[in-house]
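The complex appears here without one of its protein chains, the remainder shown in place.
Chain nomenclature is as follows: A and B, assigned in order of appearance, with residue numbering initiated at 1 for each chain independently.
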Amino acid sequence: MDQERTATVTEPKESAVLPDGSKEFVVDVHTEDMELNMGPQHPATHGVMRILLRVDGELVTGAQPHLGYLHRCAEKIGENVEWLQYLPYTDRYDYLAAMNNNLGYSMAVEKLLGIEIPRRAEMLRIICAELNRIGSHLIAFGTYGLDLGAFTPFLYTFREREWMMSLFEKICGARLTYSYIRIGGVFNDTPPGWLGEVSRFCDTFLVKWQEYYDLVVENQIFIGRTADVGVIPREMAMDFGLTGPMLRGSGIDFDLRRDMPYSLYGEVDKAGALNIPVARGEKGSLGDCWDRVWVRTMEMKESIEIVRWCLDNIEAGPVIGELPKTLRVPAGEAYVGIENPRGELGHYVVSDGGKVAVRCRVRGPSFCNLPVLEEIMLGTLLADSVAIIGSTDVVVGETDR
Amino acid sequence: MDFTGICDRLKAIGAPGILGVDEPREKNPEDKKDLGRAGDSFVLVDPEELEGFLRFCRDDTELQFELLCDLTATDPGNDDEELWLNYNLLSIAHKHRLAVKAKISKENSNAPSVADVYRAAQWHEREAAEMFGITYRNHPDPRHILLPDDWIGYPLRKDYEYPKEYRGISCE
Partner (left out) sequence: MSLSTLALPLSLLTDPALKLAESETPEVAEAAAEMGELTSGTNLINELLMLAPIPDFVPGWAIPLTAIMIGVAIVMGVVSLNAMAGTWLERKVSGHIQCRYGPMRAGWHGFLQPLADGIKLMLKEDMIPIGSDRVLFVMAPALVLASVLGALAVMPLSPDFFFADAPMGLFLILALTSTTTIGVIMAGWASNSKWSVYGAMREAAQVVAYEVPLGISLLVPLIVAGTFSLTEVSEMQSGMFGIGGWLIFKNPFMFPALILFFIAVLAESKRAPFDLPESESELVSGFLTEYSGIRWSFFFMEEYAAMFLYCVVTAFFFLGGFNSPLTWLFEDGGLLPNVILWNVAAFFTIVVKGYIGLFVMMWVRWTLPRLRIDQVMTMGYKYLTPISLVCVLGAGIWEWGKAALLG
């Protein structure tokens, strides 16, 4: 045991002898905080992250995340492989939202190339990105239940995610690392009947969504565990550069899809299909764990609306533009941030006009949302710290890249 | 606000350390060596004035860049003497972005830490420091973040040599 307990009996210097002649002894029990390694192998860290906790009994008095266990040199690889070859590596950083990663990287390179994307490809991109957002939030939602000790929602969400993954399998052959969205468009047109199945998925999902909401989000124990826990006030959220559901969970109404529209999201917004949920602090103070989970839950519903709009408006046409086999990207630099399920996924690419990138920087939202843990985990209980880690929804593949 | 508007505002409020502005341009058809430039516009800032500059950007009511979206560095190539420091700012209130760039020499790669201005910079600076060998002055927590503490070399520099072994494990 690290925890040292030393009881020392000291004789006080003053008034050592009491009036009745006996000596007074002061027993000074000296206790120390315990250091507790949460991770790298711990069920609540969602991968191989390590958090060094200082605990005083159940109370957390210090938290220090240690990263790097899953560092796979993504940025260095980006400087060593050709532009198109790097695409499959983008699948690997946030492996739960591979479509969104593909989209971010493709858009950054397309910005340098300055090419037009066929309209059908843009539609398919949005459908895939939103479906993947649903899948990613389903995992976040399910594993959050696991963190709080509710095992069952996890399997329910995996049932829906399974359908989503089989949809992706039909469209690109892969279930987790899709590489479907390519520079210049998407890899392939949809197989016959695929869009109809997506529509059926949307209908079924909304029914199931209500079940999840009633089972977990409105559960009294769940509210008791998450409300007023891990509160991130507005100023702190902005100071730490939080994005995505973490930011909206703190009551800041900002979504890149609506406020700095890319792809066809501007049109979606005009059609009124883009209703960004923003936390209002219904069950506790604004910015607590419940708010973040609520935002994610509502976003799933919102994504379904976007997908439906796309399904209504999609037209036949080409899905990928003409590109040379060896892509030479014009010299320059571009930063493109898109709204990933976890926040803003930024790609900063620098080209010198050659076949490979000079710099391929990835701004992973998980990495940027994580430092806030150091702050909000202080003074919480051990069980709360698990709830807080879960509510940040980190994917360690992305923090370490 | 678009990029020109932001630049005008920056000049109007007298933000310190602005060295210039770089905007994308077309290829010059007469000069064959000229590649042109694509992509984003950015503001070039004196690295020593970075902290003050970012503070201006954050606090000005019309710019109001509350979020430091990204902080990184770039090694443009072996024949280049300079490292770039890239900052990407985002304003939630006004829904605009600004890319800021500062250049420091590779020999003496020193820059002031901006963790005081944006808390978000702390981890990004730790990453840039270990990857590029940049010393951020007055950084509150200058440890390695992704690499092990005993890692030798700066992996994202262009002159980085891959280690033959690490702690007795062959890397080849």
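Everything below uses one rule, namely that a residue touches a chain if its C-beta (ideal position, glycine included) is under 8 Å from a C-beta of that chain, and two chains touch if they have at least 3 such contacts.
None of the values given here were measured: they were computed from a predicted structure.
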item: Among shown chains, those touching the left-out chain; value: A
item: Identified contact with the non-displayed chain, of A:T61, A:S199, A:N219 or A:N313; value: A:N219
item: Candidates A:V48, A:V81, A:I115 or A:A150 - the one touching the absent chain; value: A:A150
item: Touch residues of chain A, complete complex, unshown partner; value: 1-2, 34, 36, 42-44, 58, 145-152, 155-156, 159, 215-216, 219, 221-222, 224-225, 381-384, 386
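By definition in this document, only the chains that are shown with their structure count from here on.
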item: Gap in Å, rounded to a whole number, between the CA centres of chain B and chain A; value: 24
item: Of all residues in chain B, those that touch chain A in their complex; value: 24, 27, 35-40, 42, 66-70, 72, 74-77, 86, 88, 90, 92, 95, 97, 99, 118-120, 122-124, 131, 144-148, 155-156
item: Residue ranges of chain A in contact with chain B within the complex; value: 67-68, 71, 73, 75-76, 79, 111-114, 238-241, 243, 247, 252, 254, 259-260, 329-335, 337, 344, 346, 348, 350-353, 358-359, 361, 363, 367-368, 370-371, 400-401
